[in-house]
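Every protein chain of the complex appears in place save one, which is left out.
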Amino acid sequence: MSAAEILREIWRCWTGRIALILLIIQLCLAVWVVVSTDYAALSRKYLDETAWLGEYPRAVPPCWAVPHHADIIQLKLNTSTMKPEIVEKRQVGRYTRYVVKWSYQFEYKGHALPSDTLLLLVVKRLPDLKAYKLEVKLLRPDNSTVAILAKTPITKEYVVVVGIGGAKGKPKPVALNTLPSDDPVYRSIVDSVSPLIGDEKLLTELGPGKLLWAGRGGKALLGTYEISVVASFYVKGQPSSDTNLSKYTSVYLEMQTLGNCYGLMGTDSVGRPIELGILIGLPWSFVISFYVTFLTTMIGGFYGILAAFASGWRAELLMRIADTVYSIPLLPILIVVVIVTRSYSIWLILTTMVALLWVGPVVVVRSMALQIKSQPYIEAAKAIGASNARILFRYVLPQILPYLVALMVLGIPDPIIIEAALAFLGLSDPTVPTWGKMLEWAWKEHAVLNGWWWSFLFPGLALTVFCATFLMLGRALEPIVAPKLKSR
Amino acid sequence: MRWIISKLLTIPIVLLVVILILVSLTSSILDQIMMKQIEIEIRRSVITNPQYANLPMEQKMKIAERMKEELIKALGLDKPWYVKVFMYAYSLLTFKPIYARVLTTRIIDPGSPNAYLIVLERIPFTVVLFTTSAIITLCLAIPLGLLAARKPGGLIDKIISAWSIFSISMPWWWVAMVMIWLFCYEWRIFPGPEHETDWANPISVAQRAALPVITVVMMSTGVVAYRIRSILLDILTEDFITTARAKGLPERMILRRYVLRVAAPPIVTIVLLSIVLSIVSGAIITEAVFNWYGIGLLFWDAVVANDIPVVLVLVYISTLLYLLTRFALDILYTYLDPRIRRA
Partner (left out) sequence: MPSTERLLVVENLKVWFPVRRSLADIIRGRRLYVRAVDGVSFTISRGEIFCLAGESGCGKTTTGKAVLRLIDPDFIRDGRVLFRPSDEGLKIVKSYDPGAVEGEFVNVYKVSDKRALKVLRKEMQVVFQDPFGSLNPRYRIRQILEEPLIIHGVKDQGERLKRVYEALEAVKLVPPEEFMNRYPHQLSGGQRQRVAIARALILNPSFIVADEPVSMLDVSIRAEILEILLSLRDQYSISIMFITHDLALAKHICDTLAIMYLGKIVEIGPAEKVIDEPKHPYTKALIAAIPEPDPRNRLKVREVPIKGEVPSAINIPAGCRFRPRCVAYDSASRDVRSLCESREPGLFRVGDRHYVSCWLYGGRSTPNPRP
C-alpha cells in the first residue's frame, strides 16, 4: 500500500481527519516558531525569570476570561519640557526658596483595577541647591490625594528614586507590588489609601500597584487623575523673574499600569505570556517524542525480527534479554540517572529512555516476523537461493515497516509524558523549555492555590492535544497497516 | 510450569541488573555517604568522648586520623570501584541500613533517619490509594467495556475510545492539579491538599483520599474499558463464538457463558498490571500533587531535598515491589487461564 493510499484511508474516518488537521497545524506552528523568531535567544529569555520584569502583567488571566479590562495608562513625564507652576518663591536670608510643581492630568476609564503599576522616578539637581525635597502625589477623582513619594530629601545630583538600575545603564521602572512592604514608597501609598479602604486585609491583598487606582471596597476609581511632582529647594541669591527652572532640577517620571489580563492565555507569576511558552515548547515536544520513538521502534523492531530469525539458544537468549529490560522500571532509573550524574542534559534523559523503552515493540514484532517467516513465499525465496539478509530486508521488513510506523505513532505520547514527570520533579534540562517545565513553575508558584488556572491549564492542554493527535492518528492507522494477528 | 520457573528466574536477574545499574551509578555518592558516616562516628567516639577530654587537640586529631584509616579499611572503602560496586550491591540486597540525609520518619518510630523505614511507612498509603481505585475502576470498566463491545462503533464505543485517548494523553498529576483547583478551591467540595491530616487516623485519611481516588478512577477507567472492549471483540470473532451463535444461543448467554469466561483472565491481569505499572510510572507523582503521604510524594520529597540515600532505597524498594507484583500477576494469570496451564 502506498503512502498516498494510507493517507486517504486515514482521512476516511473522522478521528483520522481531526488528527491529520491537528498534526498539520502543530507542525506549521513549530516550524513557524523556529524559522520566524530567533528561537535560541527567545527560549533562553523564556527560561530566565528575571528577564520579564515589567514587560507584561504578572499572573493575569487571559483577556477573554475577564469581564472588565483595566485601563492601560502610560505616562512619561519629563519636567524639563513641562511648564512649571511656581507655588512659592521667597527670599530667606541669602537664599531664595522655591516650591515648584509640575502636574499632568489624565483619565482612567477601565472598569477594573490594573494588576500592577510600574513606576520610574529619576531626579537630577544642581549640587549647590540646599534642602532639596521631592514629593509625588496623585490627586484622584474622589478628591483624595495619594502620596506616592512623601516629602523626601534628595542629596545627590542624580538619583533613581524609584526604579531598578542605578548609575550605570538606563534605569528601568519597578512594579510597585514587587516592592518590599517596608519600602517608603510602598508605605506611603498604603498609608494614604488606608483611611479610604478601611479593610486591612484588602490593603495587603491589593498592594500599592493596585491601591493607587482603588476606591472604597477595592473598586476601580474612574475619572480624572492628576499626578503632580513637587520640588522644594533653596537657591543662593535673590529671587529672579527667570522662569526657566529646569537648569536647577529636572525630574523624569514614568508610570504605566499593567493590565488585569493578557492575550489568549494569560501570564505566569513572573510575567511570561503562557501562549509564548506553549509555542516555544512545541518544537521540543516534536524533538523529544520523535527522537525517542523513532529510535525505540527501529531498535525494537530490528531486535524483534532478529529474535524471530535466530534459532535455538540464541533466540532464547535474545528473548531473555528483552524480558529483563522490559522488567526494569523506567521512571525510578531515570530519576537516579539524572540525580546522580548531575547532568540534566535532555539528551542523557532521552537516551536513557531509549535504552529502556526499546523493548516495547519486540514481542509484537517478533510474533509478526515469525508469522511472516512461516509463509510459503519465504520458503520459496530460500529455495531460489535468496540469502538471509535478502529475505530479511526485501521480504520481511517491508511487511513489518508500516506496522512499525503505526507503533511509533502510538508511542509518541510516552516520552513526552515521562519528560513532563521528570520536569515536574525538577529534573529536566534547564536549557530546554518544555511544557512540563511550565507546569512545574506553576506548581512551585502555588498557581493552584492562588487560582491562576491559566498557568497550568493551558500547558497541560497543549500536552494533551499533542499526545491525543498522535494517538488518534495511530488508532486510525493501526487497522490499515496491521495484518490480522491471531493472539497465541 | 516451565513458564513459571523461567518467570521466577527473571526476578533475581532483573533485580541484580537494576541493583548493579543503581550501584554503579551511585557508587561515588555512596562513598561520600559512607565517609560522612565515618566522620560522625569518629566525632562521637574521639572528639566529644569525655574519656579523651583532657588530651591535647593534636593528640586527639592523631587518634581520629588513625581511626578513620582503620574504619576505611574495615568498611572496604579503599578497594577499587568494581569491588565496591559488588560490596554496595550486597549491602543493598541484604537491606543493610542506610541513613537519610534530611528526611525522617513520621509514623513508625518518628524521627528516625533510617531510609528503609522512611520508604516502608509510606507504602501502605500508596497501596490503599491505588487498590481502592483499581477496585472501583474494575466495577465501572467491565460493564462499560461490555456495552462498547456489544455495539462496536456505537455511541458508547466512541465515547470510551475518546476517553481512553485523553486519559493516555494527559499526565495524571496535571489532572490532579486541575481537580484540586476545581474541587478544593473553586467549588470547595473537598479539603485542599494543604489541610493538616493525621496520617495515623483512618477517618481523616479517608476524607483526604476522596479526591485522589476520584482522579485515579477517572483516568484509568477509560483506558481499562477500552482494553476490555478490544479483548472482548477479539474473542467475539473467534470460531467457537460463531458456532455458539449458529446454535441460536441468545447473545446475553453467549456473553456470559462463553466470552466472559475466556476474557476474565486477561481483564483481571490488565487492571492489576495497570496499577502495578502506576507505581513506577509518572502516575505515582499524582500523590505529590495531592500531598498524599505515599511513595509518589516521597519521590518528590527526596528529589527536592536531594536526599540521595532515600532516592536510592526508594528506587530499590519500588523495583522490588514492581517485580514481585508482576510475578504474582503472571501466576494469577496462569491460574485463571486454563489454556496456558495446559501448554
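We call the chains A and B, going by the order they appear; numbering starts again at 1 in every chain.
Basically, a contact is a pair of C-beta atoms (placed from the backbone, for glycine too) under 8 Å apart; a residue touches a chain by one contact, two chains touch by 3 or more.
Quick caveat: nothing in here was measured; it's all calculated off a predicted structure.
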item: Full-complex contact with the absent chain, from A:398, A:430, A:451 or A:479; value: A:398
item: Contact residue for the chain not shown (choose from A:44, A:76, A:109 or A:382); value: A:382
item: Touch list for subunit A against the chain that is not drawn; value: 311-312, 375-377, 379-387, 390, 395, 398-399
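Please note the rule applied: only the chains that are shown with their structure count from here on.
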item: For subunit A paired with subunit B, centre-to-centre distance based on mean C-alpha positions, whole Å; value: 32
item: For the subunit B and subunit A complex, residues of the former touching the latter; value: 10, 13-14, 17-18, 21-22, 25-26, 29, 161, 165-166, 168-171, 173-175, 177-178, 180-181, 185-186, 192, 194, 234, 279-282, 284-285, 288-289, 299-300, 303-304, 306, 308, 311-312, 314-315, 318-319, 322-323, 326, 339
item: Touching residues (chain side subunit A, partner subunit B) in the complex; value: 15, 320, 323-324, 327-333, 335-337, 339-341, 413, 417-418, 420-421, 424-427, 436, 439, 442-443, 448-449, 451, 453, 456-457, 460, 463-468, 471-472, 475, 487-488
